[in-house]
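All protein chains of the complex are present and in place, except for one that has been dropped.
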Amino acid sequence: MLQQLFSPSVQHTLDLVGIFVFAISGALLAVRKNFDVFGIAVLAEVTALGGGVFRDLVIGAVPPAAFTDLGYFLTPFLAALLVFFLHPQVERIQFGVNVFDAAGLGLFCVTGTVKAYDYGLGLTSSVALGLGSAVGGGVLRDVLANETPSLLRWDRDLYAVPAIVGATMVAVCIRYDALGPFTSGLAVVTAFVLRLLAMRYHWRAPRAWNRRSNVREE
Amino acid sequence: MLQQLFSPSVQHTLDLVGIFVFAISGALLAVRKNFDVFGIAVLAEVTALGGGVFRDLVIGAVPPAAFTDLGYFLTPFLAALLVFFLHPQVERIQFGVNVFDAAGLGLFCVTGTVKAYDYGLGLTSSVALGLGSAVGGGVLRDVLANETPSLLRWDRDLYAVPAIVGATMVAVCIRYDALGPFTSGLAVVTAFVLRLLAMRYHWRAPRAWNRRSNVREE
Partner (left out) sequence: MLQQLFSPSVQHTLDLVGIFVFAISGALLAVRKNFDVFGIAVLAEVTALGGGVFRDLVIGAVPPAAFTDLGYFLTPFLAALLVFFLHPQVERIQFGVNVFDAAGLGLFCVTGTVKAYDYGLGLTSSVALGLGSAVGGGVLRDVLANETPSLLRWDRDLYAVPAIVGATMVAVCIRYDALGPFTSGLAVVTAFVLRLLAMRYHWRAPRAWNRRSNVREE
């Protein structure tokens, strides 16, 4: 097993922060979809924990951490309550939520990659699963809300690419035996900053070449 | 391991009844969505067994019971056949179907919680997974039918709350070492009756406070 990237308590606190902001994004979508208080809580839970549960099922780490660590399970409820009572205020600070969401993305792509590698996956698969644990919750959120996953849509700012870059940096560090608190922190920050830049400058990925429709939709 | 709640054959019969009524609800939705006979069977299977498969994957009980007990697997086909040939009649007794569905909900939230606890989950997580196994099939049904899960919609009578109450009663009984055929039966009946009352009096959960739109939609 790789050494702990950060001290356990720091790591745990970071995890909870990431879970919290992901849960906020789920709860806000639930409010927009007019779901009731229970639907808000479910969507908060699924968004925050879905990616990690998928990762843990794939690597055989059952029961998944979401079902063994009470803090992981209860944090999304806190987010759901907050949104339930204060959602206009939460929406007003949407930019702040997005910044935290970017931080969660950076953190989870790194910890997901490390955990997958710890459980014996190859480097490429670990990157894929790191990405999956970072973005999986958001995809589940959109599927449950009966919307096309924003991850896949061309008219959304880059979301997966920052996570791929962060996860790949971790894999390269593992490959050259250079993974430590500094390098993994650097990977988190790189993914975080890339996501912020993508939001700021509306970076988007290209769609397929030679689409039939030549209408300028941009 | 906790003692069996009921004698094995009683338990098994109850499981099959619950699976059957859940399958009916899936098959009826498939007919309404204009699916073919095969789509009806698939939706019946997924609705009846999806929640339990999710629970078993999470606790590591693989292969899930749905794939080892032939009765579990074949019962939904029976429901699909019935709906295929007789669906106007089945729809006419929609109320009866709803009553059985409420019974299935009560039963599965209790047995799901007990099984999760048996596999080593904490009490809170066991409640969450008991709820998940009771309502998971219905969520999968709606996702496959490309509809917003009725579990999450504010304009549906309470469905999850009765299951949460039943699962919580089980957890409290386990905590105080009082789980037996009587107390678990009481939890099943409580969830069942609560769901019936919710349907009868159209109990609903509140939506987020201070929604922008102040139009009275109720």
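First chain written, first letter: the chains are A and B, and each begins at residue 1.
Simple rule for what comes next: a contact is a pair of C-beta atoms (placed from the backbone, for glycine too) under 8 Å apart; a residue touches a chain by one contact, two chains touch by 3 or more.
Treat the numbers as computed from the prediction; the structure is a model and nothing was measured.
**Student:** Can you work out which residue in B:F84, B:F100 or B:W203 touches the chain that's missing from view?
**Tutor:** The one listed residue touching the chain not shown is B:F84.
**Student:** Touching the absent chain in the whole complex: find that residue among A:Q11, A:N98, A:N146 or A:T190.
**Tutor:** In the full complex, the listed residue that touches the missing chain is A:N146.
**Student:** When the complex is taken as a whole, what residues of chain A touch the one chain not shown?
**Tutor:** That gives, for chain A, the contact residues 57-60, 119-122, 124-125, 128-129, 139, 143, 146-149, 151-154, 160-161, 204-212.
**Student:** List the chain B residues touching the unshown chain?
**Tutor:** The list for chain B reads 30-31, 33-40, 42-43, 53, 57, 60, 62-64, 67-68, 70, 73-74, 83-88, 143-146.
Convention: only the chains that are shown with their structure count from here on.
**Student:** Suppose a student superposes the Cα atoms of chain A on chain B; what rotation angle should they report, nearest 5 degrees?
**Tutor:** Chain A sits rotated relative to chain B by 120 degrees.
**Student:** Quick one: chain A and chain B, Cα centre-to-centre, how many Å?
**Tutor:** 30
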